[in-house]
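Just one protein chain is left out here, and the rest sit where they should.
Showing chain A:
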Amino acid sequence: MTDETVVLSPSAVGPERPAAEGGGRSGRGGRAQVWRSRRYRWDLRFSPYAFVAPFFLFFAAFGLFPLLYTGWAALHQVELTDPDSMTWVGLRNFTRLWDDEFFWNALRNTVTIGLLSTVPQLAIALGLAHLLNYRLRGSAFFRVAVLTPYATSVAAATLVFVLLFGRDYGMVNWALSAVGFEAVDWQNGTFASQFAVSTIVIWRWTGYNALIYLAAMQAVPGELYESAALDGASRFQQFLHVTVPSLRPTIFFTCVVSTIGATQLFGEPLLFNGGAAATGGSDHQFQTLGLYLYEQGWVNLHLGRASAIAWAMFLILLLIAGAARLLRGRKDSR
């Protein structure tokens, strides 16, 4: 690391220069030497860029360009049937979102499903990590076990959950009726469907977050627990007063990642609607922003409108990030 910084700073290249100039005195050998040292300098200056170039080329091609082009398309009326003919409409695609009840409905659903899935998910993950942090037999097995849902594909998991949450022959309703409750129409109820979609998300991501928490927990100095134990703190009190405060940056990180994930929620609600239509249920009751974007772009073929929704999602994320930063800044200064 230190070697690199020395090499990269111009002052380190400097001492080489007199030697190169001095080499000009005598004939061909000197010229070769000049050339060599010049190449050396170019090498120092430019080869790092060559090393990182592949990433930036890919980023430009598959990250930056689509982002900017989407922004450009959002300012036009453009259809997937003829993507080359774009009609300039200014900010109309954005302003119309104000009156678009489907957009607001999708935004509302995204927030509620996001909360329904993120909050329990992180809470369970924290508890799980705490349990896994104990000295226990076969801990490696349990750690792998909590991660297995994460390794499952969204599609496979969702299709299984669709069967579990089936109205007529689903296992959840069967269990509910076995203990005397009414069967629930998981697909059609607003809260029921959002809860069902959230369970898929919780099931898939809890283990992943638990492992992140576990890693952070293992970095908490053991003396803290020892002294807490000496002070007579119970396991739960230790968890509350030692573990959680030490994990604050990690918790913040998982909150950010989960928020981004929740905003982009797409596969689960799409496939939860067994017909694979992007409506998110007959009343759009679990249509998320991602799903609405997909419906506008790839079902209704309105690329301009879809692009505007994509950018709106991006701006919403920036807003959330800004708010989180403000909140965190205030907390830290306290």
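Going forward, contacts are C-beta pairs under 8 Å (C-beta built on N, C-alpha and C of every residue); 3 or more make two chains touch, one makes a residue touch a chain; residues count from 1.
Criterion: contacts and distances are computed from a predicted model.
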item: Among "Sugar-binding protein", "DMSO/TMAO reductase YedYZ molybdopterin-dependent catalytic subunit", "Putative DNA modification/repair radical SAM protein" or "Sulfate adenylyltransferase subunit 2", UniProt-listed name of the chain not shown; value: "Sugar-binding protein"
item: Contact residue for the chain not shown (choose from A:Ala145, A:Ala277 or A:Leu327); value: A:Ala277
item: Given A:Thr95, A:Asn188 or A:Gln218, the one touching the chain that is not displayed; value: A:Asn188
item: Given A:Pro54, A:Gly138 or A:Gly180, the one touching the chain that is not displayed; value: A:Pro54
item: Residue ranges of chain A at the interface with the undisplayed chain; value: 36-37, 39-40, 43, 47, 50-51, 53-54, 57-58, 61, 77, 79-84, 100, 102, 159, 162-163, 166-169, 185, 187-188, 274-277, 279, 282-284, 295, 298-302, 304-305
